[in-house]
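All protein chains but one are shown in place.
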Amino acid sequence: MKFAVINFPGSNCDMDLYYAVRDGIEQQVELVDYRAQSLEGFDGVLIPGGFSYGDYLRSGAIAVHAPIVKEIIRFANEGKIVLGICNGFQILTELGLLPGALIQNGQSRFICETVALRVVNNETAFTNGYSKNEIINIPIAHGEGRYYCDDKTLSELEANNQIVFKYLENVNGSVEHIAGVTNKQKNVLGMMPHPERAIEKILGSDDGLKLFQSIINYQVKVNN
Amino acid sequence: MKLVKVYVTLKDSVLDAQGEAIKSAIHSMGYNKVENVGMGKYFELRFADDYSDFEKDVDAICDDLLANPNIETYRYEIMEAE
Amino acid sequence: MKLVKVYVTLKDSVLDAQGEAIKSAIHSMGYNKVENVGMGKYFELRFADDYSDFEKDVDAICDDLLANPNIETYRYEIMEAE
């Protein structure tokens, strides 16, 4: 598989994702500049964490107007794999590719910690390598990671099994402990925790590796 | 020059964590008569003089950039800048 | 109930990194007639009904908490809340 890691001005987990793909699952990966016009030839798009455009205004809000975004939308609408992590998740919600919004943590502070997540839905392109309700340890590092959506959206998310990860302990005050959601079609995932920081035991956890492996499993199935 | 003042606030249904934090800070300073605090954003946009067609621009800028309709509402005022 | 609306903005001499970033975003969206963007904070304080002495409170709250006198200025309006 060939992945694109989108590099917005201010993205700062782009290389972390790049290495996760190159070394963690040994697939092809390229950094793609925010000014690029095309995602032709890629099988998956990864939107990294960081502070795109300084996260000034609202996190992710300005990135939405970068040239590459049209292509990301096309890519997502064609049912291809799009994964947004942290700032990437914020961008995907700002874009409307994912429901809800991410707002300032309940405790009004940035928080960096490794937290336990529950895999709520293990039947997605991103989680088929986990077992249902598996507890995994993944780092978080965000100031604006509190997932918010209105009640109607929440019942839709639940009805469609779009909630993929939940925090065991609600670290930031998210609605229903939500840490990651997909779109209806389940080809777009956004999550605040950083699986790319958890792909080697020496970094504290390798529980994130299965997420990337799941994408490969899924693609193999689709291709056959 | 035209000056547009834009106010963006959180929808009532969204918990305003910052507003809450500020309220408790105000109380701890001893001002107990403050019953509620909301925090929002305030923008000042200045438009070139020769441009008259800006109202629809302002709407678009607010809708597409300054406010996130999932969580926020906005209003604005237009005035002549000194 | 009294409603106090407080506007906090950066002093003119202080770099407005956010305003600059927003301005370039607005330009990249095609609205080139926007010549300047400033970003500030907006607060709504609600005071208990039975309290009349709040003007000096508001000054103190702004000076000590809502605005940072090193880099910001503020102004406010007082009105009757619905």
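Order of writing sets the labels: A, B and C. Residues in every chain begin at 1.
In the analysis below, contacts are C-beta pairs under 8 Å (C-beta built on N, C-alpha and C of every residue); 3 or more make two chains touch, one makes a residue touch a chain.
As a convention for this text, contacts and distances are computed from a predicted model.
Chain not shown in the complex: UniProt lists it as "Phosphoribosylformylglycinamidine synthase subunit PurL", one of "Acyl CoA:acetate/3-ketoacid CoA transferase subunit beta", "ABC transporter ATP-binding protein", "Phosphoribosylformylglycinamidine synthase subunit PurL" or "3-methyl-2-oxobutanoate dehydrogenase (2-methylpropanoyl-transferring)". Taking the complete complex into account, the chain left out of view touches A, C. Contact with the chain not shown here comes from a single listed residue; of C:17, C:48 or C:81, that residue is C:17. Against the chain not shown here, subunit C presents residues 12-15, 17, 21, 68-71.
Considering the complete assembly, subunit A touches the hidden chain via residues 9-10, 12-13, 15-16, 19-20, 49-51, 53-56, 109-113, 139, 141, 143, 194, 196-197, 199, 202-204.
As a working rule, only the chains that are shown with their structure count from here on.
With A-B and A-C as the two chain pairs, more C-beta contacts join A-B.
Between the CA-based centres of subunit B and subunit C the separation comes to 9 Å, rounded to the whole angstrom. Chain centres here are Cα means. That of subunit A falls 29 Å from that of subunit B. For subunit C, residues touching at least two other chains, in rising order: 22, 25, 29, 39. Residue positions of subunit A with contacts to 2 or more other chains are 57, 62, 65. Across the complex, subunit B is touched by residues 1, 7-9, 22, 25-26, 29, 31, 33-48, 51, 54, 57, 60-61, 64-66 of subunit C.
Remark: subunit B residues 10, 13-15, 17-18, 21, 41, 64-66, 68, 70-71 touch subunit A in the complex.
Subunit C makes touch with subunit A in their complex at residues 17-18, 21-22, 25, 28-29, 39.
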